[in-house]
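Heads up, one of the protein chains got dropped from this complex, but the rest are sitting where they should.
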Amino acid sequence: MPIISLRTALNQAIAEEMERDENVFLLGEEVAEYNGAYKVSEGLLDKFGPKRVIDTPISEGAFTGLAVGAATYGLRPIVEYMTWSFSLVAFDQIINNAGQVRYMAGGQFEVPLVLRGNSGGGLRVGATHSHTPENWYANIPALTVITPAFPDDAKGLLKSAIRSNNPIIFIENEILYNYKDEVPEGEHLTPIGKARIRREGKDITFIANSASTHRALEAAETLAKSGIDAEVVDLRTIKPLDFDLIAESVRRTNHVVIVEENKPFAGWGAQVAYMIQRHLFDELDAPVIRVASLDAPQPYNAKLEDYLLPSADRVVKAAKEVLA
Amino acid sequence: MPIISLRTALNQAIAEEMERDENVFLLGEEVAEYNGAYKVSEGLLDKFGPKRVIDTPISEGAFTGLAVGAATYGLRPIVEYMTWSFSLVAFDQIINNAGQVRYMAGGQFEVPLVLRGNSGGGLRVGATHSHTPENWYANIPALTVITPAFPDDAKGLLKSAIRSNNPIIFIENEILYNYKDEVPEGEHLTPIGKARIRREGKDITFIANSASTHRALEAAETLAKSGIDAEVVDLRTIKPLDFDLIAESVRRTNHVVIVEENKPFAGWGAQVAYMIQRHLFDELDAPVIRVASLDAPQPYNAKLEDYLLPSADRVVKAAKEVLA
Amino acid sequence: MHTVDTPGRITASPTSAPDAPLLPVLKPDEKHAMLRKMVLIRRFEEKSEQAYQKQQIRGFCHVYTGQEAIAVGTESVINRDDAVITAYRDHGHALARGMCPKACMAELLGKATGCSKGKGGSMHFFDKKKHFYGGHGIVGGQTPLGLGIAFAQKYTNSNRLTLCYLGDGAINQGVFHESLNIAALWKIPVIYIIENNLYAMGTSVARSSAGDPLVKRADGYDMAGIVANGMDIDDVRIKTAEAVNLARTESLPSLMEIRAYRYRGHSMTDPRKYRTREEEEQQRARDPIEIYKQRLLDENVINEKDYEDMEAGVASEVQEAYDFAVNSPDPEIEEVFDDIFAPETQIDEIERRPKWSYGD
Partner (left out) sequence: MHTVDTPGRITASPTSAPDAPLLPVLKPDEKHAMLRKMVLIRRFEEKSEQAYQKQQIRGFCHVYTGQEAIAVGTESVINRDDAVITAYRDHGHALARGMCPKACMAELLGKATGCSKGKGGSMHFFDKKKHFYGGHGIVGGQTPLGLGIAFAQKYTNSNRLTLCYLGDGAINQGVFHESLNIAALWKIPVIYIIENNLYAMGTSVARSSAGDPLVKRADGYDMAGIVANGMDIDDVRIKTAEAVNLARTESLPSLMEIRAYRYRGHSMTDPRKYRTREEEEQQRARDPIEIYKQRLLDENVINEKDYEDMEAGVASEVQEAYDFAVNSPDPEIEEVFDDIFAPETQIDEIERRPKWSYGD
């Protein structure tokens, strides 16, 4: 299998789906002539032309609403937010229009829409640019939230998202764009709403997503040295949550640490922890512990930001506490 | 003690604080000449004049930002959102400006700001108008989130909020505006960040806020008939969470049901449930169960909306399951 | 082609002489039909108010009384397959679009037979078959949606256009300005129609918006700004035809300001203390239905008898709609979980696993 970067995987997914269906188009800031602020859309303007690869003004609210309107008409827009932090100015359009229109219309309209971009910390861009909004959007009943951690899932899930007839929140992470791994050639679709065990283990289950999956894997390797065998579940899709797989794993390990980059209060990990104790109460030998970002705004200073972000060290520490 | 409505309690709180400090002013849609869409600001224009009670255009983003800017300059604005659902168009201003400016400036500026209005369901106003945003805002480190359930707390907490030197998210509930109860006369301040036991009980702890506190109390009365003695903790402040009181209660009852109106995925109740199993694992005799809104958009039809909202019946059912 | 000279003064733009070629002369039955539509809206809204008093309609209900000539007049110069989208004061636009009064009244009563299955209510009428895209409750929130529908119309080379209505208060939502800029920049065939009924709830235009006329805001985007008199359906038609011509022939957007008056309160609970009864009387004196009725009488298009028959026909149509709504069933409780997700057709259904509930 060819080894490509997560960035290239996303680029291939968009290109292949645009090839397949001319109702699919991409719009966002700098996606066309600049080839994308983070180069995810590299080459797409040349391939598909300005009708389908569209540079927008800096008007997230309007071009998000534009995409929702176009989707109700039957097109299949892909919106790129330069980063998800900038989706905050489009929050009403995402929640009240993308998220409610079909229901309010009694199901008359479909909203085949993908909203995508990168998110997360570690880039030293400070408090306004480092949000991880998956918990906010997953709180909206009609929204599906996907956060891939590996190139193959990024490609397969983005292709599935573009083919879905429903609004999809697709949250990437810039620090993973250069991550390289094998990606199957040709038609490769990954099912939405299914988690994946990225490392099998018998002692404890780590539940993570996106960049935190890699933190969990790193922690698992460290623990392996001290004879602790951790299983790493990469959620891939935050909502709908694949609790079938979570349950199956927790029933085997009876110990859980959740790794998430959300700020802790009501992050997605709180929901997962709630469900584990709610549905698997007797399976737990110890409390579920969440390793999340610290409850402070994102500082610019690198040492402070690294201290704030969830780290493999903190996961190791939490695992030892859970297993103590 | 005089018995007044929660609406009047809020009105008194604003009036008293505006009396006390001329840097306090109120702005929002229809707050002045119309006396408030929900009459919370009744009479304030006559009392304080148009300089301090200000009708705004329908520009939530701009007048929220205006208030943040004025607060950094030293004024103490109170912003009224006609309902909190309309704060979604101001989301970026609330999160990135009210929520981050002090930190990004290394603490140079204070943001003494109260953002308030009603929220919640039961009004038959449909999917776009029935949001309960406390979980989203509580996810922001620098924001304090208050959701009163009774007139005395509404007055005492709003007065404290106006006097706070920090940005406060003050979320009321329209179905409680006419709720009447005793409110102490004269200077009455309620501490922010302290929950309150509204009903003492020994068998199970109900943790709720706002309108859900009343649902919990109703359920407690029903259960009393079948000999079950439920304690009802009204959080009053969602963040910072008064876990001291929660812990004290759970240690006595060892059983918990959380009642919240948030849509379930990553609602505030998930955070409370997480913390209970995290910090009080051995105190729990059964899983914590959350009674929340159903995971669907708000329907207009009354029967459907009542079915979607958390109800005393569902709390009773959950309590029996927890105690079974 | 800004058609206002002295700010505030409404003037005919060069191309809008009564004999404007843009506008084919109406046949008598078409004129009759327009008058009937206005009357239908007026009576429908009276019935809505009664139903609200009986608490059969809940939540918010915003009636269109007084603005009938705007919806009917603008609608009369576009095609059935063009698209329409508006805000929460949507009953008039829905009926003007030709939506079934029964389905509309049933929606107001929250019934399963409603145009949104009882899930949308007064603010959220929808009818895909009629290309009616709602009915939107968040002020200004529909303006980028209208842009997107028109974008799709252009993308698919349909030569269709979209009418997107908004209120005078709504022009102060930022997303509307973002939409104006994109519409002008990309030449999107959307016509934004500000229904200036002089008030946003209790706030007069002068207290909410700097700049007069409101269409001046189009200048900054080099976009056409057109002002029309919403009390005269023929003026509405003439001015709208200009905008339609721009959209149809050059795929250009326009901003229209059509001035009328909201006869009733903002919603059912508004005592209208912010304005005088005298003002209301003066405004009602130039009633759009009366003006057009008189014109048709003068032109001998109709006689008094015709009008009485029309009124009678409308009355029974509205009564039927009401009876239909009252006798229709509520949706089944379980339907609360329907209509959230569209069925998948290009991928396998996404598993939602209800057995692992997110909350109880």
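Points worth noting:
Order as written gives the chain letters A, B and C; numbering starts at 1 within each chain.
One rule holds in what follows: a contact is a pair of C-beta atoms (placed from the backbone, for glycine too) under 8 Å apart; a residue touches a chain by one contact, two chains touch by 3 or more.
As the structure is a computational prediction, the values presented were derived from the model and not from experiment.
Considering A:E33, A:E187 or A:D282, the position touching the chain not shown turns out to be A:E33 (whole complex).
Touching the missing chain, out of B:R7, B:R102 or B:R314, is residue B:R102. Within the complete assembly, residues 29-30, 33-34, 37, 55, 57-59, 61-62, 85-86, 88-89, 123-129, 264-265, 267, 269, 289-297, 299-304, 307-308, 314, 317-318 of chain A touch the chain that is not shown.
Touching the omitted chain from chain B are residues 25, 51, 56-57, 59, 61-75, 92-93, 96-97, 101-112, 141-142, 144, 160, 163-166, 189, 191-194, 240-244, 247, 271, 275, 278-279. The missing chain lies against chain C, touching residues 172-178, 180-181, 184-185, 207-212, 216-223.
Definition applied: only the chains that are shown with their structure count from here on.
Per-chain Cα centroids separate chain A from chain C by 39 Å.
Distance between chain B and chain C, defined via averaged C-alpha coordinates, is recorded as 36 Å.
Each chain gets one centre point, the mean of its Cα atoms, and the points for chain A and chain B are 30 Å apart.
Residue numbers of chain C whose C-beta contacts span two or more other chains: 116, 118-120, 124, 136-138, 141, 174-175, 340, 357-358.
Residue positions of chain A touching 2 or more other chains, listed in rising order: 61, 92, 96, 103-104, 141-142, 241, 271, 278-279.
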